[in-house]
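Data block below; observations after.
Moving on to chain A:
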Amino acid sequence: MSALLELVDLEVRYGRTAALHGVDLTVGERELVAVAGANGAGKSTLVNAVAGWSRGRPAVSGAVRLDGADVGGLAAHRRAASGIVLVPEGKGVFETLTVEENLELVRPPRKAAGKRYSVAEVYEVFPQLAARADKRCSTLSGGERQMVAIGRALRAAPRLLILDEPSVGLAPRLVLDVLRHVRELVDAGLSVLLVEQNVRATLEVADRLYLLEQGRVVASGPAEQMRDDERIVAAYLGGLRA
Partner candidate 1 sequence: MSVSELQVTPQRAPGGGEKGGRALPTAVRVLRWPALIVLGYLVPVLLGGSDRIYAAVVLIAIFAIMSYGIDVVLSYLGEVSLGHTLFWAGGAYATAVVAVKYGWGPLTSLAAAIGVVTALAVVLGLATIRTREFVFSLVTYAAAVIGLTVVSNSDFLGGTDGLVGVPLLALPAVGGQYVARTNAEMWPIAFGLLVLVVALIARFRRSRLGVTALMAQMNPQLATTLGVDVRRTRVLVFVLSAPIAGLAGWLYAYQRSYVSPDLLSAHFLLFMLAAVILPGRRLLLGPLVGAAILTTQQELFSFGGDADKIVLGGVLAAILLLSPNGLVGIWHTITRRSG
Partner candidate 2 sequence: MRVLDQLVNGLALGAGYALLAVGWTVLLGAARLVNFAHGQLYMLGAFVTWWACTALGVPYLVAIPIALVAVGVLGAVMQLALTRLVVEQNIVSLMLVTLAFGYLLQGSAALVFGGNPQQIPSPFSSQNVAIGSARFTQQDVLIIVAALALYAVTFYVLSRTGIGRIVRGVAEDPKLAQLYGIDAARVYLGVFVFAALSAALAGAIIAPRSPILTSIGFDEVIITFLVVVLGGIGSVLGNLVTGFGLGFFVALFGAFFPPAYSMAAAFAVLLIVLVVRPEGLRIR
């Protein structure tokens, strides 16, 4: 499996503080790769470095490669056009617009990088949304809003979907529901980089997992293996086996 996304020795500094040190990470075709870490571990920085949206002016060294080509110099909207599509943390949809309007609003790039999802195809992935197509997103539940956000991202023809903490504000039962939909998308051909605090749910759907602590990758490996890693068990799974 060739790597779709490669981060090679990525370092991101804000002033004198390094938010990420020497991070090596890959996401292959049809892979769901998760990045877990506590608050402040550097997850947002990682997301921003890959998607190209940065808060402030960080100094970035190391490489971000898509299909082997360096995309570090590309601005965010150019990266989106080449297939790196972000589903941001928190508010990812227009709440005063309906589900249908949100999905119609996206302008798919002229040269589709990944599969071009039509609005109808998004409804096939998320049938719950079809029933609520003309409802304002402000009336939707958190889980449904997250689905609209992902649906919106699919409309942008992604090759690599970055999900930034999709579980925030969601009831635990819904989190798994959303992540299972994401797994289906991966099985259908998409690559996903999932950045998440809720490690338990993540381990259910991910192929591989990286553990980020204070800006460094301290552990990585296949999901089944990571499930038994003591650090993960102790920190996230409450010391008990899932």
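The candidates were selected such that all candidates are chains of the complex that A comes from, given by their letters.
Keep in mind that, in the parts below, a residue touches a chain if its C-beta (ideal position, glycine included) is under 8 Å from a C-beta of that chain, and two chains touch if they have at least 3 such contacts; residues count from 1.
Values in this document were obtained by computation on a predicted structure and should not be read as measured data.
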Interface partner of chain A in the complex, by touch - 1 or 2: 2
Contact set on chain A toward candidate 2 in their complex: 76-77, 80, 86, 88, 91-97, 101, 104-107, 109, 152, 156
